[in-house]
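Every protein chain of the complex appears in place save one, which is left out.
Up next is chain A:
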């Protein structure tokens, strides 16, 4: 009789089970690892999805990480009146960060004492506008800043005087050396200012929180305002992340907003004064409605300080509609939810003179 050796041990089944388990654990661990590795990309992926969901307004993304030294240097410059030729005006004079990023005036007075051509727009979220200023004549913040600095009717500075002033200041020299490895130059001054202005993003507006899926942030009245905002067609121009600021539009489609004027200013001609094209007559950059509740008075000439009235003017001239009072109020309530928060990037300290 042949005795066959029994290789089939009782423990072998247990071994196989253990092996399967080990493989399973390893696979799970590998998957987890992959998932963890993917985490940094998840918000982007979902954010993209949310945007693609069809809402015409997208939440504001915080500013890209910028060199904190440059930002804080820019902030100091932004508040330094020595940047103006006369040493009287700083950038912040017209763009008060504590007052919605503008000055609350219809049109501030220029160096000649007369009111300027345009209402000062808010400095917040400027980097999210596709063009700068009412007529959109600037693409880059640096260009706009230099123009404002050198405009004799605005800051009235010139580089030949400004740079020696900055280079003579030990605090600036130290900060520029830290941020740019050089003494203050035209390029570094403009870059510092622009870096600061790019950091001026107002995030976490209530409406943005609503957009990102937070429940119960908006009241039903505000939500109704948003629906009306879309329904009446305001959304046709005021869309995108900055709720406007990404296209040009003529002021006065269905009614003439300048009908009550005795004469038109050059400023009323809009982009026409920049391009000289007939089709650009009365065409302005559609302004962003972010923080609109804080940036009264409204329009390029600051013709009204009332948000409701501004909504009415818009409905009449741009939409050819006369809105009921309730609807205007609802839309205004909605617009109030667009007010976000500005978070200062690190402490800024003005160098002592």
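Structure notes:
The definition used in the following text is that contacts are C-beta pairs under 8 Å (C-beta built on N, C-alpha and C of every residue); 3 or more make two chains touch, one makes a residue touch a chain; residues count from 1.
To be clear about the criterion, contacts and distances are computed from a predicted model.
Per the UniProt record, the chain missing from the shown structure is "histidine kinase", taken from the list "Propanediol/glycerol family dehydratase large subunit", "NADH-quinone oxidoreductase subunit J", "histidine kinase" or "Nitrogenase molybdenum-iron protein beta chain". Checked against the full complex, the one of A:130, A:258 or A:272 touching the unshown chain is A:130. Here the missing chain is touched by one residue of A:83, A:237 or A:307, and it is A:237. If you put the missing chain back, the residues of chain A touching it would be 51-52, 54-58, 130, 231-233, 236-237, 239-241, 246-250, 253-254, 279, 283, 319-322.
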